[in-house]
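Presented below is the structure to which this report refers.
Only a single protein chain was left out; the remaining protein chains are all shown in position.
As written, the chains take the letters A and B, and residue 1 is the first residue of each chain.
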Amino acid sequence: MGAKTEMRYGSLSRFFQAITGLLIIFFLGVHLFVAHINFGHPVAFFNSVLLQLRDPWWFAFFLIFVYVITYHGINGLKNLIDDTSISVRAKRRIGIILYIIYFITIIYGTILTILVVQIPVPS
Amino acid sequence: MVEEYEFEIKRKDESGKVYYQTYRVPKDQISTVLEGLLYIKENIDHTLDFRYSCRMEICGSCGMEINGKPRTACSTIVKQLKKDHVKIEPLKHYRVIKDLVVDMDPFFEKYKEVKPYIIRNDDGVYDRELKQTPEQFYEYANYSMCIKCGLCMAACPIVGSDPQYLGPAPLAAAWRFIADNRDEGAKYRVAVIDGEEGTSRCHFSGECTEVCPKGVDPSFAIQKLRKVSFKIELASLFGRS
Partner (left out) sequence: MVEANKEIKEGIWSWVKFLRKGIGYFAFALHRLTGIVILFYLYLHYTVLSNLLRGQASYNAIVRSITYGPYDSFLVLDFLLALVIFYHGANGVRLALNEFGIGLNHNKALFYTFEIIAMILLGIFDYYALQFVGVGF
């Protein structure tokens, strides 16, 4: 029971989960509208993706979107695992692994986006 | 021919063997499920064990799963179940001692963890009573109605998957004292109520509120607790406690 006496910031974590959730409503709303309704084409082909990412605003939009939605997803999965009856130590380890996965994902996402922007648009 | 209810009861004997046994109880002899159980014990099978005391939803002893839902047997009227077949099982998420008797000790241990008493910063010696307006009283009045029957613990899906989770009743008790204007102990409780097994484990299925026989709203209390602990945690982040 010793672990229970230290401050855990559970409410702060839930607050961030809620904030990121609301942000996703905005980001995903825009993404779905642009990608599936107002793109002028049903599917985002190679050229259209490249052209969209060249706009710095869209570039920033997608990067922040990836950071936010991945956090929300990974933290959500962590919440799920915390609700199981495995030991506190195992929960902490899995939590650390999940956050490592989060950072790997966003670093990979950032590198991928930068690399894709640098691809010359085929004519 | 007297009409009968069929009581199907999950039993567990001393050897740990679990089985279902069916009893027939005349409809004109009983009105509540507890009366049905007492009828069985007195007239059919003396070996059937269950807990009860007040018979009027005050003591919180007779909690059990009736037709798949946690209820207090004394206040469950058989006719209102709208079925002649009544399936009775011990409360979920508790260790069964015998038949319908469960071990409530872990529940009360969790209860103690939230410090369910008034905590004051002063020495506690007063020459007059501590004042409280009716508004301040109604802030927590609903939560002081809890009879510790533990039905909410049996209804909560998170208590089911993680028995270490504090659970609805202890957290509602924590809010009962934090919402009390005489209490100054929120900062001492936060480490427990918002710890690894505290409010952040609640995902608001609201089933605790659904099953509470006394109309207490633990899910509401937990959300309120989060707000309190959020403020305290935020303050502690900036070095103010």
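Criterion: contacts are C-beta pairs under 8 Å (C-beta built on N, C-alpha and C of every residue); 3 or more make two chains touch, one makes a residue touch a chain.
This is a predicted model, so every value here is computed, not measured.
A.B. asks: Could you run through the displayed chains and say which ones the absent chain touches?
C.D. replies: A, B
A.B. asks: Among B:Ser75, B:Asn181 or B:Gln223, choose the residue that contacts the chain missing from this document, as touch is defined above.
C.D. replies: Among B:Ser75, B:Asn181 or B:Gln223, only B:Gln223 touches the chain that is not shown.
A.B. asks: So which of B:Lys10, B:Lys69 or B:Arg182 would be touching the chain we can't see?
C.D. replies: Among B:Lys10, B:Lys69 or B:Arg182, only B:Lys69 touches the chain that is not shown.
A.B. asks: Given that one chain is not shown, which residue among B:Gln136, B:Ser161 or B:Ser236 touches it?
C.D. replies: Spelled out, the listed residue whose C-beta touches the missing chain is B:Ser161.
A.B. asks: Footprint of the hidden chain on chain A, which residues?
C.D. replies: Missing-chain contacts on chain A: residues 14-15, 17-19, 21-22, 24-25, 28, 32, 36-37, 39, 41-47, 49-50, 69-70, 73-74, 76-77, 80, 83-85, 87, 105, 108-109, 112, 115-116, 119, 122.
A.B. asks: Could you list which residues of chain B touch the chain missing from the display?
C.D. replies: Interface with the chain not displayed, on the chain B side: 68-69, 92-96, 106, 155, 157-158, 160-164, 203-207, 209-210, 219-220, 223-224, 226-227.
Everything that follows uses one rule, which is that only the chains that are shown with their structure count from here on.
A.B. asks: What whole-Å value do you get for the distance between chain A and chain B if each is reduced to the mean of its CA atoms?
C.D. replies: 39
A.B. asks: Give the list of chain B residues in touch with chain A in this complex.
C.D. replies: 113, 158, 161-165, 190-192, 194-201, 203, 226-227, 229-230, 233-234, 236-237
A.B. asks: Under the stated contact criterion, what part of chain A meets chain B in this complex?
C.D. replies: Touching chain B from chain A are residues 1, 3-15, 79, 82-85, 88, 91.
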